[in-house]
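What follows is one structure encoded as structure tokens, with my remarks underneath.
Note that one protein chain is taken out, while the other chains of the complex remain in position.
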Amino acid sequence: MPDAAPEATAGPDLLGDAELLRRLYRQMVLIRRFEERVHALRQSGALQGSAHLYVGQESVAVGVCARLRWNDYVASTHRGHGHAIAKGVDVARMMAELFGRETGTNHGKGGSMHIADAAVGMLGATGVVGAGVPMALGAALSARTRGTDQVAVAFFGDGAMGQGLVYECLNMSRIWKLPLVFVCENNGYAESTPVEYALGTKHLAGRAEAFGVPAATVDGQDVFAVYGEMGRAVARARGGGGPSFLECQTYRYYGHFIGDDPRRYRTAEEEAYYRARDCIERFERAVVGRGALAEAELRAIDEEVGRTIEAAVRFAEESRPPAPSALTTDVYAR
Amino acid sequence: MPDAAPEATAGPDLLGDAELLRRLYRQMVLIRRFEERVHALRQSGALQGSAHLYVGQESVAVGVCARLRWNDYVASTHRGHGHAIAKGVDVARMMAELFGRETGTNHGKGGSMHIADAAVGMLGATGVVGAGVPMALGAALSARTRGTDQVAVAFFGDGAMGQGLVYECLNMSRIWKLPLVFVCENNGYAESTPVEYALGTKHLAGRAEAFGVPAATVDGQDVFAVYGEMGRAVARARGGGGPSFLECQTYRYYGHFIGDDPRRYRTAEEEAYYRARDCIERFERAVVGRGALAEAELRAIDEEVGRTIEAAVRFAEESRPPAPSALTTDVYAR
Amino acid sequence: MARELLFSRAENEALRQEMERDPTVILMGEDVAGGAGRADQGFIDAWGGPMGATKGLIQRFGPERVIDTPICEMGFIGAAVGAAVTGLRPVAELMFVNFVGVCLDPIMNEGAFLRYMLGGQVSVPLVIKTAIGATGRAPERGGGSAAQHSGSMYSIFAHVPGLKCVAPSDPYTAKGLLIAAIRDDDPVVYCSHRQLAGTKGEVPEAPYTVPIGKARTLRPGRDVTLVGIARMTGVCLEAADRLAGKGVEAEVVDLLSLSPLDEETLVESVRRTGHLVVVDEDTPRCSVARDVAAVIADRAVDHLDGPVKTVTAPHAPVPYSGVLEAAYVPTPEAVVAAALATLRD
Partner (left out) sequence: MARELLFSRAENEALRQEMERDPTVILMGEDVAGGAGRADQGFIDAWGGPMGATKGLIQRFGPERVIDTPICEMGFIGAAVGAAVTGLRPVAELMFVNFVGVCLDPIMNEGAFLRYMLGGQVSVPLVIKTAIGATGRAPERGGGSAAQHSGSMYSIFAHVPGLKCVAPSDPYTAKGLLIAAIRDDDPVVYCSHRQLAGTKGEVPEAPYTVPIGKARTLRPGRDVTLVGIARMTGVCLEAADRLAGKGVEAEVVDLLSLSPLDEETLVESVRRTGHLVVVDEDTPRCSVARDVAAVIADRAVDHLDGPVKTVTAPHAPVPYSGVLEAAYVPTPEAVVAAALATLRD
């Protein structure tokens, strides 16, 4: 297994776009530091509440969302921090949400599994496996009916491919030619269940193709590969060409939720294999190695991100919890 | 369109089995006469209650069930009379059920959409589109766990292929290698919605293949074709080889339910095309034409079937409705 | 003379008028038009939805707003939720309420909870239009539609916070409640009783709303309050007639809104009459009927002069046989008997 990690696949066009490279890097690092901080806060007992960490998969969210406009739509999953950050949700308000504070994205009512920010098209994470997919489909339908050229993205895991709902949506997206991109994050596991057991295969794109939805499989730990394929999918969607399916092969470094020990069901060798392909390190090697960005630039970004995260934690800690009256507001619009 | 109807595909082995031929013929005619009688009773107002007629599709139920043993399982649909008769349910008790009588298969509590007879492995029709499929899957799982070599069949329509549930079952059947045969009766319509609109294609077998389930498409109006392909599927299932998927291309002659006028959504030409391929007529041409059975034999069967149906109607009409107390029995076993 | 319309035509008119008024209103469901994709062959609007309630709309508004769906309630109602939070006001047709079995998730966990989970960021202006109730076919000649097509089940919707649920009892309330549901910024389940579809009544032509959250007193009376839901309101009126013949003055309240519940009207009525019978075609356990009874037992117990009675279906699925189905659904006789029982001393 320990074959050499392949280089990230940035072509010359991308390597020439320093602005883009900085953005991709910053977002990947921002997600990782956010998550690591959440992990530490949970370990210390300072923070409680259900949370599923995205570390290891950053290149998927970042590569996908880098192709989107602010008013395109994203529907997310229980493992949604990365999607939210990549779509532009403010990390301070996200952290405050995890702390259950009034200043949180959802005013403390949703927590990790439901982080949303309608202002940037983040429709929300959903805790029911698969349930975000029709939400994105509906957003795509809505965009088309309203005559905009907005695109919708549905993120979901390999586990969600057990749910029939996903196939219902593949079918509808195709017959209505909707501007929808299915992004399947195949990290190999649903909780402790390996994908090759649950679905009888490690390769999921073929299922989408059987529904007439063009599908591609990419190395999800290569942000350029994701960005490249997503470019084609978004162009198809925005151009009226209908849905696409992107299978991103990736890996989560932590357990299913904070507290889960993944060594109960995954080998150290397998983990090592994927960690050797770490999306941030590969990005750095490709970009610095080929002189597209100076290492110092990256370190400066690291530092800025570090400060941003610490400010987010302070913001969260200093924010008030919701007023007791919040218990029964927002149940109805009126 | 009016190309010549192809001959039914009986090979010499089948043509030599007069016993089997008589059985296939009798069951197809029994289903048709039963249904036509129900239609007439409904038209005259003598009978009420939801019912969906199977006429036109007889060769599917008969070809499939002719490969099954009495204790193999069948889960059916809202259009279930044909499946029930082919699996060996008594038509008198079925007719009594439609009349809502105590002597009915379900003692009058289920009606057309739920006809069942556990004694012959008919697990029941179900009125929720797709819901019979997991039932058959569970029966297959049960057979395997109990160590029998029973096989289960799930009948469902093209419309059911819109339901994600069917794909959940394809997936489970495959990973667990269950003795299950999926029989998709593609009659081109779900209510008034054409399959090529609802599913974007007229060809459904490829979807099963994408789940790793071996699939075949047959001319569902040719009882020998169905019987042949079903033979392979049952052998695979009983031999531990796992599930199969059979797409049977067929047609219903009447409307979706009794009272629906199919000319609101189907052309006369299309109807003529399929009627020219009528499964009973093609059978008769093939069998009599090639001397496997004498025409007189078929006429004798016709007569016997006619008497059986009339006796069934009399039985139903003379039976009592359920006692008032039946309203609240059978809710619980105890 | 005022204009009379069939119940299902009143619904049709409500949909048409709202779709005209507001271009964000769309309609989705199986065969809401029918014959889909065959317009070039002259097949359009072949079906027109259950009871023909959506007939004619596709000709007026086109297939982009009157959307025939594949059979996938979980998927298309989930999509309706997604559309509702992004600028549309979808009306999703759930052919029979029993099929909530295949789509409770988008109705409850997403549709109803989303606004709260998101801290009020979004509204979910969604209508789920569905058919409820037994068929009422001729007892001796067969039966109805049996257990999977004849339920009422609205107590499930009333239970879920974030949802609203209404059940009209005549063409007038059908049109008014459907328009109110469409204009409402929250998800509303609109329950249309299949046996009412063919009934007639006065319906103003101009659009109007019947307010969600308000019950309606159809007949005043001082001896006992009869509360009806959907078709049971007619049963209560008939019972009230019969009770009048026995010298009992029954007040009839048409509940209309199952969630939110108009507690004030109910409490106020029972405080006057001292006696309550709630009539509900749904099964009894955790029903709207018992919910109303419990509210009264909390808020008006001092005014009660007898047991609070509920007349409901038995705790059993709906039977097929016409004979059994007729015995399943509450009758005026049963309501009269219950009313007399509350008055027993």
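Brief remarks follow.
We just call them A, B and C in the order they show up, numbering each chain from 1.
To be clear about the criterion, a residue touches a chain if its C-beta (ideal position, glycine included) is under 8 Å from a C-beta of that chain, and two chains touch if they have at least 3 such contacts.
On a predicted model such as this, the values are computed, not experimentally measured, just so you know.
Contact with the chain not shown here comes from a single listed residue; of B:Met172, B:Ala190, B:Ala233 or B:Leu246, that residue is B:Met172. Residue-wise, the contact with the chain that is not shown comes from C:Asn98, picked out of C:Asn12, C:Thr69 or C:Asn98. Contacts to the hidden chain, counted on chain B, fall at residues 73, 75, 104-110, 114, 116-118, 123-124, 126-128, 131, 133-146, 152, 164-165, 168-169, 171-172, 175-176, 329-334.
Chain A meets the missing chain through residues 45-50, 97-101, 106, 108-111, 113-114, 126-130, 159-160, 162-165, 190-194, 196-199, 264-267, 321-322, 324, 326-328, 331. Contacts to the hidden chain, counted on chain C, fall at residues 74, 98-102, 104-109, 112-113, 116-117, 146-148, 153, 155-156, 158-162, 259, 261, 282-283, 285-291, 293-299, 301-302, 304, 306-310, 314-317, 319-320.
In this section, only the chains that are shown with their structure count from here on.
Comparing the centres of all chains, each the average of its CA atoms, the largest separation from chain B belongs to A.
Mean C-alpha positions place chain B and chain C at a centre distance of 36 Å. Computed centre separation for the pair chain A/chain B is 46 angstrom, with centres defined by C-alpha atoms.
Measuring from the averaged C-alpha position of chain A to that of chain C gives a distance of 41 Å. Residues of chain C found to touch two or more other chains are 69-70, 72, 74-75.
Within chain A, residues 164-165, 168, 171, 175 each touch two or more of the remaining chains.
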